[in-house]
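A single protein chain has been omitted; all remaining protein chains appear in their positions.
Up next is chain A:
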Amino acid sequence: MASTAQDPSAPLLRGDKKEEDRDEETEFSPFFGIEKGLVLQEARIFNSPQIDARKCQQVITKLLYLLCQGETFSKKEASEVFFSVTKLFQNKDSNLRRMVYLVIKDVCPSADEVIIITSSLMKDMNSKTDLYRANAIRVLCSILDSQLLGQIERYLKQGIVDKSPVVSSAVLVSAVHLLEGNSEIVKRWTNEIQEAQHNVHSMVQFHAVALLHALRANDRLAVSKLVSDLIKSSVRSPLAQCLLVRYVAQVIAESTAAPTGETRPFYDFLESCLRHKAEMVIFEAARAICNMRNVTLRELLPAVTVLQLFLSSSKPVLRFAAVRNINKVAQTNPGAVVNCNLDMEALISDSNRSIATLAITTLLKTSTESSVERLLKQMTSFMSDIPDEFKIVVVEAIRTLCLKFPQKYRALMNFLSNVLREDGGFDFKKAIVDSVLILIREIPEAKEPGLAHLCEFIEDCEFTYLSTQILHLLGLEGPKTKEPAKYIRYIYNRIILENATVRAAAVSSLAKYGALVPELRPRISILLQRALHDNDDEVRDRATLYLRELGGLNGSTPSQSDYIDLNWTLPNKNLETCLRQYLENGATQPFDLAIVPAAAAEKPRAETGKSKGASALANGPAPAAVKQEAEVTNHAAQLQAMPQFAMYGDLFKTCAAQQLTEEETEYSVLCIKHIFDGHVVFQFDCTNTVPEQVLEDVNVIVDLAEAEEFEEETLIPLPRMAYGAVGQCWAAFSKPAGALTTGRFVNTMRSRVKEIDPSTGEEEEEGYEDDYQLEDVEVAAADYIKAEAVSNFRNAWEAADAESEMTDDYGLGVKDSLQDAVEAVTAILGLKPCEGSDAVPPNARSHTVLLSGLLPGNVQVLVRMMFGIDMSRNVAMKLVVRSDGPETSEAIHQIIQNA
């Protein structure tokens, strides 16, 4: 061998040798002190007439090292390198040639430069040396365009059936990449690929099978034919066998479910793969079986059995793969994996903590009510030696479990409080506290023990954020318990021992006890008086304020607890602007809080929204949905703050906000529709984005010309719309109760605009009337639909009045996929998909979606949609609706017809 590239003793950089000696302790890299400019200069030796192959190889390595370390070459530098590298094709050294192939792929020449090397590469493609052929093919295929592909197609085709595995693999893998843009050309090689499929070399077989399937992926019939052929001809390569298992799984997923009792097509094949000698194939088959739709216990059993064997394997990868799969099965079929519980309990002490955590969470899913306590005992030791992020997963699993078995709250709550006492980071503690808060909210019996645990926790809590959160909760919930007095000691201790932020929170919390529990009031007052001498302003101020408020309370009846404004709802920003104005005007009279606009009580609302979101998170919807839900609750809360709408009865639904203005105009107006049984209320969130003006008497005038069945009831204007603040004005309309009245509303914002002199900040006296056109708001039938899942769709469907059933067929036109069509229709209807039926199995040609929801007056609507897609991607839909009567069902059909 000519090359000495493998000589480990020769350093790559002679120049760096000195550096290395000097600094041997810390840095022995041959690339120490490497610089791009220098290397590029060194690259000039590629151009010298006497090529030193060894030296060139070193320089190429340095170039690659730089690229690998994230260095980028400018276009000019890259093309310089590229041009000089092409010169090296004249050298005969094979190792150097190999490096040249590599560097060309990484430097990526531009299209007009490719031509320079194509002749050299094509020469190599016809070389006698297999490795030259293989590498030249790979390089050429990674840089060529389709025109060039046509020229070399002949060679590639031959290459597929080359007797050297390295050449055929190179062509086949390159062909998979080429499929993206040149599938037509690759299709012409099918005969050769089919021949390669029987190649004795297992990698070639694997590549050929993969490519054959990729060519047919869009043709169901061809895929199932390929599968039958492959099953008959024995596939030897384990990787190819894995592919075959995947294809079989696909075919099974696409075939319509067989009637119960009958075995699925190809199930026998999957089962036989469970006895394959390669673990890779066994696992692939087990996984495929577990993922089958509507898999039965009997079908699952053999798969679970092999997974169970893997659980006690000595290889971590096998254990991990098995436990992850079992975990997945446990979500849908907990019963099927109960047999593995013993093996999984052993995994709790696995040295790989990912495996241990998966085992724990699986056990938590499969555990029965009776085994919870035993499991918890085992976990206590486990918890102390896993990293925080795993602990969080476990805490979340415990929370789910507790919501599942509310009777076990005592044991689970105890477990949570025990881990709460252990060391842990903020995120971990927060996860626990959040869980406890959710349990307190969801399980009434858990409230008192939960509060007691939290009290103990704040005794020794190093996180201010959590302490204040808990103190706030104690203030809200404590006074309502049977013995509010017992919490006072914990709260007062905080006033003595903690930092200022916590002390302030504790003062507020204490004051709530004083306000809500008259018996405690004198004692609270005494405690608050002690806080008057606190060395922090905020604490003192709060104590003073609350003492005064409590003093006022003593005179009046206790029921007037709203006198003390414990839930400070005025937005700080509004208060700040008002106070500034007050000071500017000379502060002659006492400041009146009533002039502060109470609108946009964002702060405390946001908090309720957040905890709502957290509880939703426990059930696992996407974060985006949580955010939207939080927003909707937020808006609903704003509505409920308006006494004018109280007589409309219970709020049925709040729709998502709709923007009525273009972005970056002078005003921003959002419209939120609130639906009541006999009324519709529009909430307009208005923001003024121009600092130089202020708007007064803001009204949104709604024209009902295209909404004749609605009648205007009230308009509530926004008195003042200052720069940057969000304010609301409202419009309420009555409509026939129970009907799904629709219409289009044309809106204009009318206000009095007052310019502000930018130099003095003074407003002009008079101002002028201004009308601002907003976009239209439409009330559609879908707005009346509240998404509400039913737990058992079939039962609900049977129970619904069959007389009310309405059926119709619709053509939906060309869609990208069935999933798109399902999502589009579901969104239009605004109904809730049941039983996970909104997920279309990949490549399915037909699918049924079950939807349910409520109409005003809590009328239940059930919808069954059958979708079908044909070869040209035309989607057809059959819609069957059941509700309380044909009229309502007809209305649902109307929604689709109008969409």
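FYI, contacts are C-beta pairs under 8 Å (C-beta built on N, C-alpha and C of every residue); 3 or more make two chains touch, one makes a residue touch a chain; residues count from 1.
Simple rule for what comes next: contacts and distances are computed from a predicted model.
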UniProt protein name of the chain not shown, from "Translation initiation factor eIF2B subunit delta", "Phosphatidylinositol N-acetylglucosaminyltransferase GPI3 subunit", "Elongator complex protein 4" or "Coatomer subunit zeta": "Coatomer subunit zeta"
Among A:196, A:318, A:639 or A:800, residue touching the chain not depicted: A:318
Candidate in contact with the missing chain, chosen from A:40, A:193, A:243 or A:891: A:243
Identified contact with the non-displayed chain, of A:161, A:280, A:411 or A:642: A:280
Hidden partner chain, touching residue among A:74, A:351 or A:791: A:351
Contact set of chain A toward the excluded chain (per top definition): 1-2, 4-8, 10-12, 28-31, 57-58, 60-61, 64-65, 68-70, 94-95, 97-99, 102, 105, 128-132, 134, 138, 142, 163-166, 169-170, 173-174, 176-177, 179-180, 183, 203, 206, 210, 213-214, 217-218, 239, 242-243, 246-247, 250, 279-280, 283-284, 287, 315-318, 320-321, 324, 351-354, 387, 389
